[in-house]
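Worksheet: one structure, shown below.
Here the complex is missing a single protein chain, while all its other protein chains stay put.
Think of it as A, B and C in the order they're written, each chain with its own count starting at 1.
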């Protein structure tokens, strides 16, 4: 039984064992085992040539990771919190995402950039932001988000195996909340597939990461009202598995998309837009988003008011079910 | 009669004359008058204390502009091309967008960041990208795009007057293509309003910046088919004037949104999402986006295939009009 | 060359002795009281964090002299750009303790500086405050004000691009900005020797044709002296204060994972408070009883402050929406109403 953060450490251990070209780079990931212990024990086991404590320099880390990838290594980079990826933004959007294309397939840009993200744990300022949409809007990258210890390991190993650069976002809130059976050896989950985690008839609830547990709770409340919800864990935010979402919404006729990031231009907007283009004639009600408000993520005393909640989800579903 | 780039220079001249606290900062904006001449003549007129050639250092420019704003100045920053804003991304999203909030109204973050953007002029790599969605997804910023010499001056002066930070995006393709009567003195256009630039009945065409001329051309082609299009120039991408868009689509029942940025998580997604939430019962057809593909902006030999075109717009409209 | 006025045992160096002569008694006593109060405050914060009264906290124990000594040299009109670890600076310049506690309790109201202050909210993303301080200094210079901007940052911050861009700007435009680095030897777990191949932070100033000082950061007199001198130059100066945090990086950190007890012991023997107390006691400025009495008063103030903060009522919906823009935009009003409706029906509470 592992927590998510343990399963992530385990995935990296397995990757380091399986493939000599795998390297870990990041701030405090070595001796300290990562500020969340996501690399616990790896520095000891693999040494400082493969598990590398870097200077405090995100552009340096990601830029040199790209050079290492071009030189045949497979870097797994840890960004300490997603907000601190911004100093590396130029390296990521102008280079990491494009090196394969620019070199017409000659140079590898294969790497995994891991970052804990999301709110709800009373963390300091700029430690809770969800900025996945910046990267989903950046062609050439993949963006993947696990929602459980088991999927975390399989998806992370899938990301390591993938020849494309993958931004792997780890919901902070799930790091230690749940323990699960996680196979000790190497296994891979596809990083381009959404998953229907519960079948239902009346409405499709769409989310990822930490929102999945919220959706499950909301589903319990909805059941009490005789509303049958289907739940989709999007998992692969980019490229997105739209077909799974379309199929579900065609069946239920209603969709509520839930995410922590600010509503405007979030990934929810994209899903709603695709639904409104592709399955509009199946819709029996508007498409609803339950998302962060269009304000910077608040200091934690107010985060409960900012974040999606079961209340908000249930209210949104009710509005759709009783829509006419 | 001024071109857009002349009207932008003129707006900055007027702003420098009207308000002593206005300062210009950027690379090559002084002696050279800007690589596009958007600051032509201003260094001569106002001197190097107010029209400041900076080192090649976007984080330095934007970070110190924020300090200047906090200290009571009103910086207008030129980023040479929108793609080169990424080194300043952290300063913009973590600080410029938040300083008012973080200091609870104590320190000003009022500044204008100007950047030429967009494709279609055969420019080198990374000189044609449209990344407005990154900033629309960043609460605390305003994002404004003019579509003509006249609106450019009025909106830019509106942005200068605004106490909030404004990203002012200047469509490169329009810099010199059109001349227009532009009043010599100070005038302001509201930076939070979309504009219906042509009334119509059958479909609403929604765009901004360089897309507006394309929409007008497409409208001519549609007229030949007896299709009456309403055209909306969004202008203010963030915060967006949704009401004007809703009103129009309620009337026409059909919407096509056109932008150069990659489709996924572009601003078009947000507009479609809002329509699908708020006016779905008025819709007679799916919401269509004609946008850049989900690939990095190509080197210019292929940009004609990447960009929205009248062909693509007309095809999208036809699909909506004949949708059943 | 490390500037040192006061040795770990509490004896003055020659330079220290001359500097001591220039100080008024009030200054001497202020420094002592500030050092003691800051330590009390910091320890209380750690305690409150353990008790669940505040959130994750970044302790400063060991760095008090660097913070008090530098901040004591500042003027009220100076711009101060702290990182997240500058509670000693805040205390010294007169930021209310309630504000500092509020900040660490996740209450944005704690970020608001008192009227007239140019004390910027703590900066979390490393090194980003440096270019901003450059801009604030530029604004002062342009207005002909005599004052400076000071940016506080750590040794780890020197590896970020913003450090370089800020120092370059400051030197190109010759701006009155002090770059005050508390080199406490670690960026969380990474020692400075793995952060940088240059042995000191101070030597980096040469790359910008900038003046620099390296000072014993546990020596409040030397720090005060150096910052006062640097401040007077009205030019860019890089200051490296060699110090050590004897506690963890934050209350979420376990420092024993990356450094030895022995190393910590060495630094405990260089304690900034002890040495200055020894000096003051031996100079007969105060006796132990007086010190203990004053501690009692400060402790009372601290307890009042935390009770104040604990009364916090979340300001909803306005706390989320106010000050994001200068006026709340139309689109955001709908969201504001939504929050209001949840606050009203009681489903959002604190």
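Methods note: a residue touches a chain if its C-beta (ideal position, glycine included) is under 8 Å from a C-beta of that chain, and two chains touch if they have at least 3 such contacts.
Remember, it's a predicted structure, so these values are computed and weren't measured experimentally.
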Displayed chains contacted by the hidden chain, counting the whole assembly: A, B, C
Among A:28, A:125, A:164 or A:202, residue touching the chain not depicted: A:164
Residue, one of B:149, B:171, B:207 or B:298, that touches the chain absent here: B:298
Touching residue (missing chain; options A:34, A:55, A:118 or A:308): A:55
Touching residues on chain C - with respect to the absent chain: 159-165, 168, 171-172, 174, 194-199, 203-204, 206-210
Absent chain, residues of chain B that touch it: 27-28, 30-33, 35, 53-60, 83-84, 86-87, 122-127, 263-264, 293-296, 298-306, 309, 311-312
Touching residues on chain A - with respect to the absent chain: 49, 54-55, 57, 59-60, 62-73, 87, 90-91, 94-95, 100-107, 139-140, 142, 162-164, 192, 239-243
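Please note the rule applied: only the chains that are shown with their structure count from here on.
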Distance from chain B to chain A - Cα centre to Cα centre, in angstrom: 30
For chain B paired with chain C, centre-to-centre distance based on mean C-alpha positions, whole Å: 40
Chain A-chain C separation of Cα centroids, rounded to whole Å: 35
Touching two or more other chains - residues of chain C: 108, 111, 124-125, 161-162, 324, 331-332
For chain B, residues contacting two or more additional chains: 87, 90, 94, 101-102, 139-140, 239-240
